[in-house]
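Here's a slice of the assembly, chains where they normally sit.
Each chain gets a letter, A and B, in the order it is written, and its residues are counted from 1.
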């Protein structure tokens, strides 16, 4: 059994890690930390876990964690991961999977995008498994930078065309559930402000754009003509990414479908929708559903990807990454369907 | 033109007063106060009012208000009304319509229910116009205690049977939209906690119960066998009250309908549903829709009332009360249908 610890276990991604790991046959959660809720039972804070954990939240320091964990998930806000990563990396062999943004970008890009100095740079591998097949059980590093939710949906929507070198311009118009904003009540999460509404924000300069550019330009070197506009929809979970893609050549829908099917062949978490994907079909699951249509009039293609922001966009992908680098089956503990 | 002022204009009931008064032909809003938002335009804070008001929010004291207003609406939290009512009543002739709970109950009851001393008792008339026909343009007082949202829905659901002396026991199982909780984000108003859910609270001892007992026992002297359990539903607006009523005699649905139709004859804001009432049909309006069914097996009747908690349950009823005591037509400025 792999002993797993979660630093920051009271937020949504912490809860999702606990929810999924409750059913993972090769993992036992040995530690879950919280400052504010230390001393409370995990299942008192996350009542959906009643009957699953007898664990108590503790305010553990990194040294304590290292002693009792083989893998440590960092489910903390941006800026907080870099506070503990150096100590976690010092001696020991525990693997670290950081769900924050702290290690996703090169330091210079990070500092520009996040507007503050990086306190503890370290080598990390940014891994969306479907587009980073180079990361395997032979991975020698100890730190995984788990991708952002929007970049996961966007990259999965554009990667096959990027890998084929066919992109000319891409606009990601993304629609996310509100859990992406965390579980602290704010004006945006206030029910009357969101229900029966849609809230566009950061229209041209969301911080996740840098990750999208990084990943897509890696697949199609030199390509950076990417725009990104996020919206919050009245939903708790899910990201629907509408990728408006201009291609270098005219493609039919069948051409595009073939490119995607070949690129994602053998990837267990990628499925193709009968027509368009639906957030309901991936709700609570680690799957990404994809659909597409080429515009008959021009060189444009619309590609859609649907993921659960908390699972494939966060906790599920983190566990998928753990499975891979720990030599488990990629799908272990993650084979459950979406909840319609 | 009646000059109206609103103390506490940034909350939901303040906004609704402004929204409705924007279309009231005999009223001009001359003052709207806020501490936190003083200096901002009303229409910057409530963007739905863009194009309707050029008014700026000010941090006015009661004395200032009295000079420029004929009617003053108090759209403040409980406990705050009693801080300003004495000064508003001192000299002058302005009418005061208090939407808080401060003047709805006798002092002794208030202090028991709200758990704190009443700082400034004063004579006030508690008025749901449909059950208080004694309040007319000849009203000599200056202070109206505008009823609570739940008590409005509950009293309208039970009043005809109470007036007929037929009640044996009543359980109000009420379902409210979340705007009743105000516009400050909290755990309950956090979108993921409410969507696709229903939140029961204060299962046996909500403070509004005292108002229900007061009004229903006034109509059927001595009757106090009333229970009340509120729930929040995933809706911004509306209260559906399901009144589970045990009657002294066996009644058919037709019997009950006749009692209600006679009791509410000539009341412009009461309408009877074809089958069951719907929150959609009263959304944004001052109407109360009512439906009912007698249980063929016993002496029980289920009566349903649907209102908009912010309109008939707050701002609309306040304006209806203003119309009545100011000698305007009861429906003036309030004749607009629900928004389906």
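By definition in this document, contacts are C-beta pairs under 8 Å (C-beta built on N, C-alpha and C of every residue); 3 or more make two chains touch, one makes a residue touch a chain.
Here the structure is a predicted model, which means the values were calculated and not measured.
Peer 1: For validation: placed chains = 2, all identical. Expected total copies in the complex?
Peer 2: Assembly-level count of identical protein chains is 4.
The rule is simple: only the chains that are shown with their structure count from here on.
Peer 1: As a multiple of 5 degrees, what angle does the CA superposition of chain A onto its copy chain B give?
Peer 2: Going from chain A to chain B via C-alpha fit gives 180 degrees.
Peer 1: Chain A to chain B: how many Å between their CA centres?
Peer 2: For chain A versus chain B, the centre distance works out to 46 Å.
Peer 1: Show which residues of chain B lie in contact with chain A when the two form their complex.
Peer 2: Residues in contact with chain A: 12, 178-179, 183, 185-187, 189-192, 194-196, 234-236.
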